[in-house]
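In this view, the complex is presented without one of its protein chains, the others remaining in place.
Going by the order they are written in, the chains are A and B; count residues from 1 in each one.
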Amino acid sequence: MMAQATRSRSKLFWDVASYALLLLLAFICIAPIVWTFLTSIKFEADIVTREMHYIPPRVTFENYVRLWNQSSYPVLVLNSLVVTSVTVLICLFTGTIASYAFSRFQFRGRTELMLGYLVVRMFPAVLMIIPLFIVMRQVGLLDSTIGLAIAYTSFLLPLFVWMLKGFFDAAPKELESAARIDGTTRLGAMFRIVIPIARNGLLATCVFVAIAAWNEFLFALMLTTSQGSRTWPVGLQLMVGEFQLPWGMLAAGGMISILPVVVLFAIVQRAMVAGITAGAVKG
Amino acid sequence: MISPIDRRTVLKWGGGMLGASALMPRLAFGQQTSINYWHTFTSQSEFAGLEAVMAQFASAHPDINVIQENIPNPEFMAKITAAVVGGGRPDVTMVASERFADLRAMGALVDLTDRIASWERRGDFEDARFASITSEDGAVYGVPAFAFVDWMYYRKDWFDEAGLSAPTTLDEMLVAAQTLTDPAKGRYGFGMRGGAGGQAFVVNLMEAFGSPVLSNGEIGLDRDRAIEAVRWYAGLLTEHGVVPPSAPNDGFRQIMEAFQTGQTAMVWHHTGSFRDISGFLEPGVEFATAPIPAGPAARVARLGYAYNAMSSDANADAAWEWIKFWGEPDAAVALLEATGYFPASTVAAQDERISGNPLYAPAAETLGFGLPQPSFPGFAGWSESVVLPAFQRVLIGDATPEQAVDEMIDGLAAAVG
Partner (left out) sequence: MSRTFLPAPYGPPRTVWDRINPVRLIGELSETRYWMYLLLLPSALLITAVVLYPTLYGMQMSFREMRLNRPDLGTGFVGLRHYERMLSDPVFWVSLRNTAVWVTFSIVIEFVVGLIAALALNRNLPGTKVLAVLILLPYFLPNVVAGHMWALMLDPRLGVINDLLVRIGLLEGYKAWFADPGTAMAAAIVVEAWHSFPFFTLLLLAGLKGIPTDLYKAADIDGAGPFAQLRLITLPMLRTIIAAAVILRVIGLVNSPDLLLILTSGGPGRSTQVLSLYAFQTAYRDFNFGYAGALSVVMFVFLMVFAWAYIRITKVNQE
């Protein structure tokens, strides 16, 4: 009885602490974004001023309108969507099986290969741009969304494989062994047992790759030139003029660059929650 | 003086831009040549100006289709470097004065000497306009599209109140700055650009104190005079406290915001920010313009130009039509009306809209004595990667002016050695 009372009091303490902490963290995370939003609906004269306006004295949506018209946002976002989806798809197809191999098999050269995958990310991108530019030009993929997606994939695959390996490692091996004893092939075990168990991890990993591809700037800038293949972060950077820096527009740009990601995440989040509950029972 | 931009035109054009650029190559009638144009225009007003010039060009040359591609200014050099090394150059590119030496050295530009010599509008431009796009062996690589004239903006209302007139020398400027500085009111005499882009003023001041980095083809610094210059300039913060304490990180945006919000009394920049400041302070009443004050050895104000130059000669004739079109007075005035950028052509500069405005008089005056940027391969990199950090170290008390100048001299040797 005593022990139980202590435990429930301790649980209460940790519950309260968790709430307090999460609220604080959420505040820290969201406050700058709220501030960006408030900035985006202010007139420039209320931003560049000596008095701090916490509540915008006048509200305007001019910044959004100007941004929309000046940046051809729909095309930029469409390009970003294409690049991101292609990147995620290629990663899913090639990365999942690679990650499974690293997680489930001991073989010669495994450590070296794993390190090899990481090495790819280690050489500073800054210096790879020009040779990559030459390669892409030779194969005719310069200034195309597909070319950009392939470049992204090769850099994001290591991230994908390494992260997913962690989740595969965490998936219990007993179910797999049981299935194997029942006569399932390794292929069958991989697709029917291991991947479904690790699907939360798979989802989280895809989210990372998607975000990284969505937000990438340097490669996108260097490997595309025309409006037809430019991505959103490059379009955004173009608004930051040399002799003019409209804060309101920049803030509006920040707000609408979150939008598609939040929508995507909202969809994934639902799937994740569903996956988590289901996975907990099975796993 | 400058008509407000017609918002609807801009919106229509902005929205139509994409569709137009995507469709036009296919709609080509007859023998249409397409040329790519790389530029660093970004703001709405700059785009309005570009659109006006492009529209004029389209009606004058229906057979040439200009495909404009805007490149973010900070990444411009990286982008064009990749295009030069890896292939895929634009036909025409905008070249700012300070970038010319490096671009030419890496072989990014096509020699236009002969075309320019036989150009019917060559006489509209003074020879000096081409100085920053001419190589040491006399080859000319571009046509000036517009000019940036260095000058000073000052708070006329504060100066009048304190009984001061616009300073003509650096000594007078210091006195004025001291008079107007009042940290209790959050007011400082001068907005120093000690952050990004501030290197140009350090180089200018060294020259004003008698240590030009390039004179008669000789590259080098006069150590003692350079030290004096750095001591004087950094002293505005460290000794006199007449600039805001944020100076070591203040770039263009910060010095402009400080001036626009009434926290500084004077600021150095060029003619390109006139319109922006006019949006916050009333021209002629709250603020006015003056030439850059003279130093003990020289009065150094730069005349910078944005040139248009040929990068690929694949469509040389069409590219040349576009390059020289920017020298037409109509095009220059259209750009000025949209952006406020000063025309480079003498004929255009005599336009009533410019000569009739007293606030532009200091710019006209500066055109008389202003100097081109020093120009040699490695200069831009040296001033940005060595001069600025070394100067900042003096500002933050991490180095003495002597140490900073020695660092600059060593860096210069490494840059050109």
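The rule we apply is simple: a contact is a pair of C-beta atoms (placed from the backbone, for glycine too) under 8 Å apart; a residue touches a chain by one contact, two chains touch by 3 or more.
These numbers come from a predicted model, not from an experiment.
Considering the entire complex, the omitted chain makes contact with A, B. Here one chain is not drawn; of B:Ile35, B:Ala247 or B:Ala318, the residue touching it is B:Ala247. Of the candidate positions B:Leu164, B:Ala196, B:Ile219 or B:Leu359, contact with the hidden chain is made by B:Ala196. Summarising the interface, chain B meets the missing chain with residues 77-78, 81, 84-85, 101-102, 105-107, 186, 194-196, 244-250, 254, 257-258, 261, 263, 377-378, 380-382, 384-385, 388-389, 392-393, 395-396, 398-399, 415.
Not every partner is drawn; the one left out touches chain A at residues 3, 7, 10, 14-15, 17-19, 21-23, 25-26, 28-30, 32-33, 35-36, 39, 47-50, 52, 54, 90, 93-95, 97-98, 100-105, 107, 110-111, 113-115, 117-132, 135, 150-151, 153-155, 157-159, 161-163, 165-167, 169-172, 177, 180-181, 183-188, 190, 198, 200-201, 203-204, 207-208, 211, 214-215, 217-218, 232-233, 236-237, 240, 247, 250-251, 253-254, 257-258, 261-262, 265-266, 269, 273, 276, 279-280, 283.
FYI, only the chains that are shown with their structure count from here on.
Taking each chain's centre as the mean of its C-alpha atoms, chain A lies 39 Å from chain B.
Residues of chain A that touch chain B in their complex: 44-45, 48-50, 66, 69-70, 72, 75, 129-130, 133-134, 137, 142-143, 221-222, 225-228, 234, 237-246. Chain B makes touch with chain A in their complex at residues 10-11, 14-15, 17-18, 21-22, 40, 42-47, 67, 69-70, 72-73, 75, 78-79, 81-82, 85-88, 186, 252-253, 257, 260-263, 272-273, 276, 279-280.
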